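I am attaching a structure below and will ask some questions about it afterwards.
One protein chain omitted, others in place.
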Amino acid sequence: MSAEATTIEARVSTDRALMVDRIRHLAETLGIIAIAGALVLAFGLTSSHFLDSANVRNIFVQISVVGVAAIGETLVMLAGGLDLSVGSVVLLSEVICADLTATHHLPLSVALIAALAAAGGIGALNGVLVAVVGIEPILATLGTLLVAAGLAKLILGLRYLQVDHPIFTDLAVTNVLFNLPIMVAVMLGLYLVVAFTMRATPFGRAVYAIGGNRRAARLSGLSLVGITMGVYVIAGVLAGVAGFLNVAQIGLVSQNDGMGMEFQAIIAALVGGLSVTSGGVGRVERTLLGALMVGMMTNYQTIKGIDPPFQQAFLGGLLLAAVVADRALRGRQ
Amino acid sequence: MTSVRSRLLAKSYIDTWFLLIMTGALLVAFRIVQPSWLNGQTVQNLVIQNTPLALVAMAMTFAIISRHIDLSPGSMVALSGGVIGLVYTSQGSLPLAIVAGLGTALGAGLLNGFLVAGLGLNAVMVTLAAYIWARGLAVGANAGNPIDVGSGLGNVVNASWGGFTLTAPVVVVAYLLGWLLLARTKMGRYTYAMGGDPIAARRAGIDTALYTTAIFLLMGTMIGVSAIITVGQLGSAQATAGLGLELDAIIAVVIGGTRLSGGEGNVGRTALGVVFLSILNGGLLNLGLTDSYFQLYRGLALLAVLSVQIVVRRATDEEERRKREQEQLSAALAAE
Partner (left out) sequence: MPGQTAPLLRITGMTKWFPGTLALDDVDLVVERGTIHGLVGENGAGKSTLLKILAGDYRPTAGRIEIEGHEVEVSTPRRAHELGIGIVYQELSLLTNLSVAHNISLGSEPSTSLAVDERRLAEIASRALARMGVTTIDPAQKVGKIPLAERQLVEIARVLTLRQPRILIFDEPTAALGQADVDRLFRIMQALRDDGIGIIFVSHRYREVLRICDRATVMRNGRVVGEVERGETSVEHLVELTLGQKAAAAFHRTWRAGGELEPLLELRGLHVGVRVRGVDLVVRRGEIVSVCGLLGSGQNELARAVAGDVHDVSGEILVKGRAVAARSPREALGHGIALITENRQEEGLFPDMRVRANISVSSLGRVVVSPLLRVIDARKERRIASAVAQRTGIAPRALSRHIRVLSGGNQQKSLLARWLMRCAEVLVLIEPTRGVDVGAKLEIYRELEQLAQAGAGILVVSTDIPETMAVSDRIVVLHQGRVAGVLDPRSSAEQDVLLAMQGGSARAPEAVG
């Protein structure tokens, strides 16, 4: 047996490997688009109102808040972490923003900056606890969930704060894109920016690298602390932005805002195909698709008159289906 | 004598010492702020209020040692309670209702176990899904309203002997059982084995699917009992029962010194963790704080404890490593 024969053999098996790899990758991408398309088709055929332009607008408006929060959650999960504090940070941002404008009559810009700073601050705290101190993400962010919710409720007390600044009304009402309001455009814009960042910047690559293999990322000279801090801060800031959008949509700030939103964000990411078995696999833009699928299901069930609690039960089922699909596509390790 | 002393001061007990000191500090702090708080009555109340936490944390210890986790207990307690309420309302039979409630909890445990062990899915995601669907069903069961179950169950659950209700012996029995299971049976050994190295465990011929399912069934049992107790204590099934129970249970296990990475831990430590968390929650509640301060202080306290725990652990790990290396070196030199 000569070295030549060995090389030829190796090349044959490599070619086969490359082909299998390509097919699997294609199946992953097409799979989720096919499922989303099937949902649209099925819902459209069985409900005469589902594809109305007003209803489509509704779906987009309904998912915009969670959609924005889910961007940050996706980044954190891609880097191999988890952020349970998202919902609380949404509330904190809303409360600061509403309190400064409504109670203290400060200009909106000041309120926005303060709210984003607080949201980013909680994110930074998460980053320190996870990357520097070394607490498990699920526990660290549970702690900050309590801290952020506590702070927000401390400021809010038992009040309901009304926010009727024209900019907020504009966000929710004025149409810019087809018949979609500004807040939807904001969400889509953020997805574009972050998706680009993840694909085309060193930071994006580093997030994937850290999520994919922490040891290798360290030995490759990436800054684990810096990147981890980065994703948590971004997640915090985006949760803050989600808070603004929520205020714009509802016009009112109350104690229960944002509650459980971290789970909705996690579900959107998972339904969008983010892998939990192997970190560092997933795409931000697919999370949007996940959020849309969740939004469509909720909307459809509402049209069909299904009680919200049972809608939630179906959502649990959808999540399970996404996890099973992930396993089926990627196979058993 | 010295050997007892050195063993007590050994590294494996550092976590325990640390936790005892923290618990003591907490008690002293509450004692200073609220001198009247700590008395026999308080202890009784703490036991009564924290029974579901104690039971679920016991089973959670198994889940975490085996490198899994279960996020569904809180929702499942509500769902099982809801089933008890629904069956009682429609059939009028309390025993039947209790059996149905237990059956629901065990069935859910079996389902989770099958998905994790049989299909090899990630436990976090499977039980997160259950956390969501079970709560949805629990709230949907009676449109979010409580379902009355009469006073029959309450008479048993709330009956008091010397200030303690039936729940105190239930907790004690559960922990004895848990300790026996973990320390003395195959299931316990395999729980450690699967958490220490799942591949090695499989290679040793362990039926990992079977024992993983057994762990989720143990959790189902504890959930069922918690549901019965919760429904009995309140006289009705509440859709909001068990909110946050799973996270409290995980915290209790971790504060007890069991690591989320699996392979080590025991129920005794979890018991200490539950005591710590009960005192923290009870003491803060007793201060008459608003919801906001309660959450804020609780969050800060947990983060502080977890941070200090990690710092202490790092120091002891490092010392242990150095000592071991030194021993190996001297052994190698002696062999020359």
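Letters A and B mark the chains as written, and numbering starts fresh at 1 in each.
Please note the rule applied: contacts are C-beta pairs under 8 Å (C-beta built on N, C-alpha and C of every residue); 3 or more make two chains touch, one makes a residue touch a chain.
Here the structure is a predicted model, which means the values were calculated and not measured.
Undergrad: If the hidden chain were put back, which of B:A159, B:L176 or B:A204 would touch it?
TA: B:A204
Undergrad: Just the residue numbers, please: which parts of chain A touch the chain that's not shown?
TA: 1-3, 6-7, 9-11, 13-14, 16-18, 20-22, 25, 200-203, 205-206, 208-209, 212-213, 215-223, 278, 280-281
Undergrad: Provide the residue numbers of chain B that touch the chain removed from this figure.
TA: These residues of chain B touch the chain that is not shown: 180, 184-186, 188-189, 192-193, 195-197, 199-207, 263-264, 322, 324-326, 328-329, 331-333, 336.
Methods note: only the chains that are shown with their structure count from here on.
Undergrad: Could you give the separation in Å between the centres of chain A and chain B, each centre being the mean of its C-alpha atoms?
TA: Centres of chain A and chain B (C-alpha means) sit 30 Å apart.
Undergrad: Please name which positions on chain A make contact with chain B in the complex.
TA: Within the complex, chain A contacts chain B at residues 129, 133-136, 138-140, 142-154, 156-157, 263, 266-267, 270, 276-277, 307, 309-317, 319-320, 323-324, 327, 332.
Undergrad: Which positions of chain B touch chain A when the two form their complex?
TA: Going through chain B, the ones touching chain A are 115, 119-122, 124-126, 128-140, 143-144, 239, 247, 250-251, 254, 260, 290-300, 302-303, 306-307, 310-311, 314.
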